[in-house]
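Structure in C-alpha cells, see below.
A single protein chain has been removed from this complex, and every other one stays in its place.
Chain IDs A, B and C follow the sequence of writing; residue 1 opens each chain.
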Amino acid sequence: MEYSDPIFVVIKKGILHFLHGFLPEWTVVIISIMLSITAIAIFGPVTMMYLTWLERKVVGRMQNRWGPNRVGIFGLLQPIADGIKMLTKEDIVPQDADKVTHFLAPVMVVIPALLVFSVIPFGRGMTAVNLNVGLLFFLAISTLTTIAIFMGSWGSRNKFSLLGGMRAVAQMVSYEIPMVMSVVPVILATGTLSTVSIVEAQLGGKWFIFTPWGFFAAIVFFLCGVAEVNRTPFDLPEGESEIIAGFHTEYSGMKFALFYMAEFMSAFAISGLTVTLFLGGWGGPVLPSWAWFLLKTYALIFIMIWFRGTLPRFRVDQLMGFAWKLLLPFTLLNIFVAALWQILPSPKNLLVSGIAEAVILVIVFFASRKDSPTKRTYIFAD
Amino acid sequence: MSGIPVSYYVIFSGLLFSIGLYGVLVRRHVVGILMSIEIIINAANINLVAFSRYVAAKPEMGQVFAAFVIVLAASAAAVGLAIVLSVYRNRRTIYTDEINLLKW
Amino acid sequence: MGYAYLIPLFPLAAFLIIIFNQKRLGHKSALVAIGGVALSALLSTGVILQVIGGTTYHDTFDWIRIGGMQLNFGILIDPLTAMMLFVVTYVGSIIFIYSQGYMHDDPRFPRFFAYLSLFMFSMLGLTLSNHFVQLYIFWELVGLCSYLLISFWFEKDSAANAGRKAFITTRIGDVGLFIGILLLYSVLGTLQFRDFTPEFLSQKGAGHETILTLACILIFAGACGKSAQFPLHVWLPDAMEGPTPVSALIHAATMVAAGVYLIVRSTPIFSAFPDSLKVVAVIGTITACMAGFIALTANDIKKVLAYSTISQLGYMMAAIGVGGSTAGAFHLMTHAFFKALLFLGAGSVIHGAHTQDIREMGGLFPKMKITALTFLVASLAISGVPPLSGFFSKDEILTAAYESGNMIIYYALLVTAFMTAFYMFRLYALTFLGKPRKDIHAHESPAVMTVPLSILAVFSVVVGLPGSPYMNHWFQTFLHGGHPEEIHAIPFVVQCSIGAGLSGILLALILYLALPKVPEFLAKIFKPLYLLSSNKFWMDEFYQAVFIKPAWALGRLLFKFDQNIVDGAVNQTAVQTLNLSAVQRWFDQTVVDGIVNGVGAVTQWTSGVARKFQTGLIQNYLFVLVVGFILAIIVQIH
Partner (left out) sequence: MDVLHCLARFGFIAATLVTLAAAVMVVSLRNIFHCALALILVLLGVAATYISLKAEFFAVIQILLYVGAIMTLVIFAIMLTSKIADTTVPQTNRQSLVSFAILAMFDVFFIGSVIKTSWKVNAVTMAANVDAKVLGMAFMNEYVFPFEIISVVLIVALVGAIILGRSDQ
C-alpha cells in the first residue's frame, strides 16, 4: 500500500524531477500541467470505451444474452473495433443544416465532459486542479453541456432533433436545481467547496451517506445526475421509440461518437462526484486510494446500467412533476435537517434529524402524490 | 496577474458597454435587444469586481453588489422574455419597429 | 339577564344556517331549527324563572341619533314578556317538532323550517322589544314571515292570493300603527314602553287628549290588522291555505296574539284615554260575536277554527276594552295552547283523512284515537268547561265585562261563549263521532305528530290553574307585577258561563248526533241568518264592491286623464321646443361651430408638426436619450 497508493503521483514527480535537470522552470510548470491534461485526455476516452463494453455486457446478461463476445476475449476488443468503425464512417451533414453550429456541437459537448474530470479527486493527491470552488466548478461546467446539446439539436434542421433538444434542455434545467440543492448539505457539513477537502472530511469511514440527510441527499443527487446525463429512465431527449434519436439524430460517424463519449464520460464523472461527495471518495482500507475510488465509481455505474436494464422511460409531464414537485421541496427541507444535524450534540442529532427526515419524506411524498401526474389531457390533439 | 492595470479593465468594460448599447439602439429583434442588455450588465459587473479588487474600501464590497446585479439581471431576463413571448403570441411579431401601437 | 339577548338569536342562526345550505341539510334542517328554538326555550325558561323570582330587566343601547331625537334598541323583560316568551317558545318548539312529521314529504322541507325559524326570531324580537319602533320593525318582519308561510305552496293560486290578501290587509292596519306611533312620539317625545307611566301621561299628555286618543285608536287599528279584528279580519280565514302547522303557530297561537299583546303592552296609554278603550271593547265584542256566528256554518275544518280564533281574539280585545287587560293576557296564554292543539289536531285529521271538509268526515274516533281524545280536551277547554284552562280565562273576561257594568258587551260575550261551545262540538261531532259519511281510509298520524298533541293537551288542561281561584289568581297578581288586584268571582257570572258552555255542547251533540235532520230544517227556517253566516256577512264581497272596484275605476279614470290632458300638454311643449331649437340650431351651426372648427384646425396643424417627433419607436427615444447623456458627460468634464 505504501508504495502502491501514490504510484501515479510518484511517477509524475519523477518525470518532473527528471525534466527539471535541463529545462527552464516555466517549461516544467507547463509540462506538469500538460501531464495532468494528457492523463485525463487519455483516461476519459478509455473509460468511455470500456463503459460501452461494460454496459453491453451487463445489459446483455440481464436480458439473458452474452453481449459482445467475438472480438477479443470476452469481446474486450469490441470498443476498439467500434472506434475504428466510427472513424471510418462517412460524415453526413444535412443539406440546409446550420453548418457551423452543427459542426461545433459535438466538440462543445465533449469539452465540459473532459473539463469536469479536472476537479475529481481520483486518489490521494491525484486531483488535477485543487480549485477552492471545485464542486461549484463541476456543477457550472456540466451545465455547458445543455448549450452544446441545444446547438446540435438546432443546428441539424430536423424536427426530431429540435424536439429532443427542447426536451433535453427542459430536463437538464429542471434537474440542475434539486442537484445543487442536494449538494448544499455537504457544503454545510464540511464548510468548503473544494472536492479534496470534502473527501478529507469523510476519511475514517465518516461517509456522509451514513447520516440521515446524507443518505437521502445522495439518492437525490444520484438520480439528478442520471437525469443530467440523459440515461434511462430519464432518456427522453434520445428516446428511440418517440423521437428517432433525439438531438443526435442527424449525426453520424465520429461526431456521433463524440456525443456518445460525452454521455459516458459525464456518467462516469457524475458517479465519481457522487462517490466524492457522499461515499467517502478515495477513502478506504487496504486497497490503494485510486482503486477504492474506481471501485465505488464503477459500482454506481453498474447501478446506472442496472436502471437501464430494468426501468421504463418517464413521460414528459411525469419527469417535470418528479423534479419540481417531489425532489425540489424534499431537497430544500433536507437542508434544514442537515442544519439540525450540525447544531445538535452528537448522540442526539442522529435521532432528531432521522425522525425529521422521515417526517419530511412522508409529508413531501403524500403532498406531491395528491397531484402526481395523471393521464395527460391533450389540448391540441383530439 | 497583478501586473494588469485597472485602467485596462475599465477600458475593456467601457468598450463592452458601448457595444451593448449599440446593440440596444440598433437591433430590431427584441431578444437581440435583451441580449445586448445582458452585455451591458456584464460590463457593469466587470467594473464592480475590478474596482472592488483595486481601489475599494473593502475587498468583497464590489463582488457583493455584482452578485445583486446578476440577480437583477436574471429577473430582468425572466420577465423580459415572458413579455416577449406574450407579445409574440398576441401580435405575431418580435420586431420592435412593428410593435408601435403607442404611435397614435 | 343580559343573556336574554341571545334568545332571538338562536332561531336567527338556525334560519341563516338552513337558508344557505338547504340542499346539503335536507331533512336534517328540521333538527337545526328545532335545536335553535329549543335552545331559546331553555334560555327563556331561565328568564321566566328569574321573573317569577320577582326581577325585571331593562337594557337599551343606542341605535340612531338624529339631532336631539334618539332611538335605542333594547330588551324589556317584565311578567308580560315572560308570559309571551313562555307561550311563544313552548308552543313554538312543540309545533316545530310536529311539523317535522307534517311536512315530511314536502319538496321544500328545508325552506319551510328556515321560514319558521325566521318567524320565531322575529316573534321573539317583538316580544322582547322595549320600544315602539323596534316593536314595529319586528311587527313587519312577522308580517313578512306570515306572508311567506301562507303562500308557502305558491303553486296553488288560492295560496298565493291568500298570502297577498293577508299581507295587504295587515298592511292597512300597520300604516295605522305607524302613524299612531309617530303621533305618540310627536306628542310625548318618547317611545319606550316603560316611560308610559300614568303620571307621565297625565302631565305630558295634558291638552293633547284628542290626538293621543286618535293615536291609540290608530295603534289599535294596527292591532286589528294583525289579530284580525272586525273590519280587517277577512285575511285570517284565507290564511288557512298555508300549511297547518303554520296556521297553528302563526295564525292561532303567536302572531295573531301579537295584536293583543301590543294592546296589553300599551294599556297604560289606553287607560289614560278611556274613549280608545271603548273603541277596543266595541270592536272586540263585534268581532267575537260575528266570527262566532260565521263559525256556526263553516264546513271547512280549518275555516271553523280560523273563525273561532278570530272570535277568541275578539274576546281578548273586549276583555282589554272593559279594563281586564290581565284577563285578556291570561286568555291569550290559555287560548294559545288549546287553539294550537286544535289546529294540530285538525292537521293530524287532514293528514290522516286527506280532506278538510267536515261533511265528508265522521266516525274518525276509532280510527285516530289520540287525535280524537286530544281534540276533545281542546274542545272542552275552548268551550269553557271547568276545570280546564279555557274556563278560568273566559270566566275572568266575563267577570271583567260584568264588573265594567256594560251589560250589552257582557251578554254579547256570553252568547259568543255559547256559540263557541256549539260550533266546537258541531265540528267535533261531525268529525269524530257518528258514522262515516264517506269511506275515507283515515289512519293515525306518526308519533312525531301525536306526541306533541298529547303534550299540548296536558298543557291546555293545566295552564289555566295558575289563574284559577284555587291558586287564588296567582297569575293575575304575577302579571300585575306583585301587588294583587282583588278579584272576587261572581257566582252569577260563573253560573252563566258554565251554563252557556254546557248548553252549547249539549245542543250541538243533540242536533248533530241524535237528530241530524234538524240543522237543515233550522237552516231553512232562518234562511236569512243562515245565508248571512255562511256568506260571512258578505264581507269580502262588500270590500270588493266598496274598495277594490272603486280603486280600479279611479285607476282607469287617472289613466284617461294621463292620456289626454297630461300627454297633450307634454306634446305641446315638445312642439314649441322644436321650433325654438330650430332657431338655436342655425346659430350653433354658423357661429359656434365656426369658432370650434377654427380652434380645431389650428390644433390639428400644430399637432401635425409635433407628431413628427413621436415615432413610436422606443429605440429612437433611447437614441436621443443616449446622445443627450453622452453630451452631458462631455460637457460635465470640459
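Definition applied: a residue touches a chain if its C-beta (ideal position, glycine included) is under 8 Å from a C-beta of that chain, and two chains touch if they have at least 3 such contacts.
In this text, all values refer to a predicted model and were calculated from it rather than measured experimentally.
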* Asked: What shown chains does the left-out chain touch?
  -> A, B, C
* Asked: If you put the missing chain back, which residues of chain C would it touch?
  -> 617, 619-620, 623, 626-627, 630, 634, 637
* Footprint of the hidden chain on chain A, which residues? -> 24-26, 29-30, 98, 100-101, 104, 131-133, 136-137, 139-141, 143-144, 146-147, 150-151, 154, 162, 166, 169, 173, 176, 191, 193, 379
* Touch residues of chain B, complete complex, unshown partner -> 1-7, 9-12, 14-16, 18-23, 25-29, 31-32, 34-36, 38-39, 42, 45-46, 49-50, 52-61, 63-64, 66-68, 70-79, 81-86, 88-89, 94-97
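Assume only the chains that are shown with their structure count from here on.
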* Gap in Å, rounded to a whole number, between the CA centres of chain C and chain B -> 79
* Asked: Taking each chain's centre as the mean position of its Cα atoms, how many Å separate chain A from chain B?
  -> 33
* Quick one: report the Å distance separating chain A from chain C, using the average Cα coordinate of each chain. => 85
* Asked: Of all residues in chain C, which touch chain B in the complex?
  -> 611, 614-619, 622-623, 626
* Where on chain B is chain C touching in the complex? -> 21, 24-26, 96-97, 100-104
